[in-house]
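Only one protein chain is missing from this complex, and each of the others stays in its spot.
The chains carry the letters A and B, assigned in the order they are written, with residues numbered from 1 in each.
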Amino acid sequence: MTARLRWRKLVSGFMLTMTGVCALVAVSVLFFILGYLVYNGGTSINWDFFTKLPTPVGEAGGGMANAIVGSAKLLLLASLFGVPIGFFGGIYLAEFSGQKVAFVVRYAADLLNGVPSIVIGIFAYALAVLPFKHFSTLAGAFALGLMMIPITLRNTEEFLLGVPRNLREGSMALGAGKWTTIVRVVVPAAYRGIMTAILLALARVAGETAPLLFTAFGNRFWSPGLNQPTASLPVVIYNYAISPYDDWHRQAWAAGLVLLGLILMVNIIARVILSRGVAVPRS
Amino acid sequence: MRRITGMLLFVLALGGLALAQNALLINGAGATFPYPIYSKWFDEYHKANGSQINYQSVGSGAGIKQVTEGTVDFGASDGPMNDDQIKAYKAKNGSGILHFPTVLGAVVPTYNIPGVNVALNFTPEALSGIFLGRISKWNDPAIAGANKGVNLPANDIVVIHRSDGSGTTYIWTDYLSKVNPDWKDKVSKGTSVNWPVGLGGKGNEGVTGLIKQTPNSIGYVELIYAAQNKVPYGSVKNAAGTFVKADLASVTEAAAGSVKTIPDDFRVSITNAPGKNAYPISSFTWLLIPEKFKDAAKRDVLKGFVKWAITDGQGLTENLSYAKLPKEVVDKELKAISKIQ
Partner (left out) sequence: MATSSINVPNAGPVAGSRSFLSRLRDGDEIARVVTFLFAASVVLISLLLVVELWMQSTLPRHKFGFSFFLTRVWDPIAEQFGALPFIYGTLVTAAVALLIAVPLGIGAAIFLAELAPQKLSDPLQFFIDLLAAVPSVIYGLLGVFFVIPIMRQWVQPALKSTLGFLPLFQGPAYGIGFLTAGVVLAIMVIPYIISVSREVLLSVPRDQREAALALGSTRWESTWKVVVPFARTGIMGSIFLALARALGETMAVTMVIGNTPTISASLFSPGYSIAAVIANEFTEATGDLYLGALIELGLVLFLLTFILNGLARLMMLLTTQRGSGTAQA
């Protein structure tokens, strides 16, 4: 073996090991974040955290019950707004539309997907807060729902297109109309993929803070109905983290752990469902 | 299909439930300066009679803006609205807006200097020099001269100011404008100014947080934030030449001079007040309440709250290091409450 070859082999071994190191670093960041959150927030998660309202500034104790419920409300409403638009729009793209219309709609969805979340906040403020003259859960849900639309739409379209042609043709051959075919054959076949898309969209917006800053605003109490400002987990984490109070820092860690835990769980569930393959009904 | 309708019905039921709880909620936003006492007050008031007043501490600038837009029911600010802002409010809403002072507070210079745990003495020249960026090291003679015996390190000063529109900034810059004509020219006063140097923190909370974490820093916060978080704060030389530390007595003395001459709309500045032991960076803080309310229920709750706050509520202020309102001011305010329609 010549010296040059030895050198090249050495370089090869070295660089390839370095890539391994890069991958290791990238993956370990995730575990580091989780571990850090568990270490700092684990001890602060107690019954109070889930059930009590915040106490006056500077007094220790209290919890985030209103923020947890507020986030849940926001996500529920956001799905009610964003998922149908994405879902039915996806059906249109996959089943009915021509090439040109499909291109325009996909382009618009990608555009919406790429908008920075703070700009979505501006848009939602202009449309859902100013005209009605108050901050509200609805406005926050509008902002979050907007962000759910592109993910739901693109994924619905993709999974519907993935359903094999012969399923559709078989149904048509039996006399079913187009819509009946879609509802009873195609969508159920793509059901798993679409469910995971919705779950992933939910997980994505669950952690969003910026769009809520000027739509849902904030609330130290329970938010009655849908038309009032509401506390939400990400915004409370932000406010507590930049404050000087150690007790609030504790609570921010705990809330961060809860939030991240939920988001990761939803992501894992979604991906596991997906990896089991899109269900195709056996004949 | 049935599963989907089932889910939809469930969701609708939840929605109905959510809409059903329509307890009265009043929303306010504004100054972080009085946030500790306001949050205590709203909590006590809620315990006393159930009214929910949700106050968001987003800074005086945002308080003024949001009450003008009508997105909150009332605002709060430690920099009183200027004539232009009041005009803008009238133009947008058809009726006027009223200022109600609630407590007296102090803005103190807080710092985090490794090894220095005592209360430093600051002259007006030192403070304005630091915030203008002209004094850059802690052991500068302008600072050391007033602090003989203190071992000030030769470290760079990290200036911390507000990144959001702030009444606390207004009070601080109002004071600096009065004591330093150079400051008045270059920066002047306002809730949001063009800072020559420094890092920005969000709210009194953010500034205190930054100071706690950043060695060699100095910033300006309301007294209770420094006290509650055990951050050292200094004395300031007042107009009479004494180095005064902010406390209930010195703040009350600062207000004493202007009590007789307080205008009907309660907008007055008491920085750099005369008085031997007056703390020079004191101020009132105001609730901004619209003159006309469309919702009678909200109006009555707010009127009741203001009345309670300036009378019974004053008993809670001293615990949080805010000084009580002078009696003459309270009397004048009680009469002014009837202006709220």
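Please note the rule applied: a contact is a pair of C-beta atoms (placed from the backbone, for glycine too) under 8 Å apart; a residue touches a chain by one contact, two chains touch by 3 or more.
What you see is a predicted model, and the numbers here were worked out from it, not measured in a lab.
Considering the intact complex, the chain excluded from display touches A, B. Contact with the undisplayed chain is limited, among A:I91, A:A141 or A:I194, to A:I91.
Considering the whole complex, the residue from A:G42, A:G61 or A:G177 that touches the absent chain is A:G177.
Contact with the undisplayed chain is limited, among B:S128, B:S163 or B:T208, to B:S163.
Screening A:L75, A:I198, A:A216 or A:A252 against the full complex identifies A:A252 as the residue touching the chain left out.
Touch with the chain that is not drawn comes from one residue among B:N27, B:N54 or B:Q85, which is B:Q85. Seen from chain B, the chain kept out of the figure touches residues 29, 58-59, 61-66, 68, 85, 88, 156, 158, 163-165, 188, 190-195, 198-202, 210, 213-214. Contact between chain A and the unshown chain involves residues 8-9, 11-13, 15-16, 18-23, 25-27, 29-31, 33, 36-37, 40, 84-89, 91-98, 101, 104-105, 108-119, 121-123, 125-127, 146, 149-150, 153, 158, 161-162, 164-165, 168-169, 172-173, 175, 177-180, 182, 203-204, 206-210, 213-214, 234, 237-238, 241-242, 249, 252-253, 256, 259-260, 263-264, 267-268, 271.
Keep in mind that, in the parts below, only the chains that are shown with their structure count from here on.
Looking at the complex, you find that chain B touches chain A at residues 1, 11, 14-15, 18-23, 25, 27, 29, 35-36, 39-40, 42-43, 46, 52, 54-57, 69-72, 201-203, 205-206, 208-209, 211-212, 224-225, 228-229, 231, 320.
Against chain B, the residues of chain A that register as touching in their complex are 55-58, 73, 76, 80, 129-130, 133-135, 183, 217-226, 228-229, 239, 242-245.
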